[in-house]
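Removed from the display is one protein chain of the complex; every other protein chain stays in position.
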Amino acid sequence: MVKIVVFACNWCSYAASDLAGVSRMQYSPDVRIIRVMCSGMVNPAWVLYAFKKGADGVVIAGCHPGDCHYMVGNYYAQKRYILMRELLKFIGFEEERLKLLWASAAEGKLFADEMTKFAEELEKLGKQNKLSEVKE
Amino acid sequence: MKAYSGDFFKDLSRKLVEAGYRVFAPVKVKDFYLFKEVKSAQIPDDYVNTVKSVKEIVFPQNEVLIKYGDWIEEVPIDEEKKAVIGVRPCDAKALKLLDKVFLEDVVDPYYEARRKNTVLIGYACNKAGNYCFCKSLGLSPFGTEGLDLLVIKTDKKYLVDEVSDKGKEIAKLLDLEDATDEDLKVKEELEKKALESFRISINVENVKIMPEVFESDYWKEVALNCISCGVCTYLCPTCYCFDMLDEGERRGYRYRCWDSCMFPLYTLETSSHNPRSEKWQRLRNRFYDKFHYMVKRKGEIFCVGCGRCIEFCPVGIDITEVINGLSR
Partner (left out) sequence: MNREMEEKLKDVCKRVVKEVDALIAYKRKKTEPREVLTVIRSEDEVDSISLSPLSVNNPAKLLMELLKTEKKVAVVAKGCDAKAIRQLIIEGKIDRDRVYIIGVSCPGVVDYRKFIKKIDDLSDVERVELIDDKIVVNGKDEIPFSEVIFENCLYCSNPTPVIYDELIGEPREGRVDFSDIDEFERMDREKRWEYWAKEFERCIRCHACRNSCPLCYCTECIVDPTNLAISPMTPAEEKATYPKILGKTISISDNVLYHLVRVLHHAGRCAGCGECERACPMGIPLRKLERKLEKVVIEEFGYDVTKEEIPFLSRLEVMR
């Protein structure tokens, strides 16, 4: 049982997860989705807070480059993701636990598949115990 | 006065661990010292003082008070037996000052439990540090106030002064012989030499004019460089301000943590009024609290001359220069 926290943007990736749900597509039940207005709204502090509260993996999901509802929000998300990933790698944290996903509103299947794949990878990595404050 | 010819700290720490004590001693980290739990203590000759003072043992930076969830669970008070080796006389005197705050009027049960169960084994300073000024506050590098044992290192042996009853009991763990007259003479000489090795001093007479200079612009000058970081209060052995915060929503814990009068948030009220919103007001308050308000309330200056605030202030604000520069 891994815990995955997804920050999904309201216009594209959250709609994709909705579509996956409505079409009864099965994917890993470990995924907890938080709806944000744009992936560019995701603060790196929230990502670290999710890890602190015991999340094994965090996904930032947004619209495809060029398709953002607010024009350029997802480019900022990508930039912050790169900085965050490099820094986590530097301090010895498994940077594979942070993922950036582009999913448009019609890609329900893609969303479900990516989540299942991510959950499998995380099962192999094991429980996150470096930044986690939650003691089992 | 007793004497010991072996490696006192190493042997005593080993005996204390066997007797069930948790032993804390100064350990070198990078190029400074911190108190850490050890199984066998060794204090090299270049040890002056630790960066964090002894107060972190009896008054830790984070202390969980209660846990809450479906019900409230009280966290048991810490009553473990602890021994701290290598405490300097200034830090021990500071704990005596903290006792006046926590153990008079309303007794703080957490502090009381820790204080009662902690044994302090002191180590006299043969030479004053670069930033020490305890002498001008009436204290001595060979002082015994607040300690259970005071250890003095001479060329040949360790002299042990059994200050309190608890100290006498601890000393029984090792075979101590009586000190000879020559040992006592060596101690007198070391003490005299130590008292002459102070580089800086503070003019305690200036403290008397503090009530008259409260409104002076001097404090604005002094606080020009201050960045309100709080390092001085966190490292000070006599600062005791704390905050109580809750962590967690439906399930969590309430904890007590160190707070600092230098933080802008310290006096922020719910109405958004902040009586000390400017940093010179906070700096002025710190000096007045230590040298004037505590004298009025408890009768003693709440500074022991350890010099940590001078050494670690990032911008070089110097407590001795500030007090010495006071004039009408």
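So that you can tell them apart, the chains are marked A and B in the order they are listed, and the count of residues begins at 1 in each.
Everything below uses one rule, namely that contacts are C-beta pairs under 8 Å (C-beta built on N, C-alpha and C of every residue); 3 or more make two chains touch, one makes a residue touch a chain.
What you see is a predicted model, and the numbers here were worked out from it, not measured in a lab.
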| said: For a quick check of understanding: of B:Met1, B:Val17, B:Val51 or B:Leu103, which residue touches the chain that isn't displayed? | reply: B:Val51
| Which residue, B:Val17, B:Val101, B:Leu195 or B:Cys229, contacts the hidden chain when the whole complex is considered? | B:Cys229
| Contact footprint on subunit B, counting only the chain that is left out | 29-32, 34, 51-52, 61-62, 130, 199-200, 224-225, 227-231, 234-235, 243, 245, 247, 255, 257-260, 264-265, 268, 270-273, 312, 314-318, 320-321
| field | Where the unshown chain meets subunit A, residue by residue | value | 43-46, 48-49, 51-52, 65, 72, 75-76, 78-80, 82-84, 86-94, 130-133
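The rule we apply is simple: only the chains that are shown with their structure count from here on.
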| task | Mind checking the centre-to-centre distance between subunit A and subunit B? Centres are C-alpha means, answer in whole Å. | result | 47
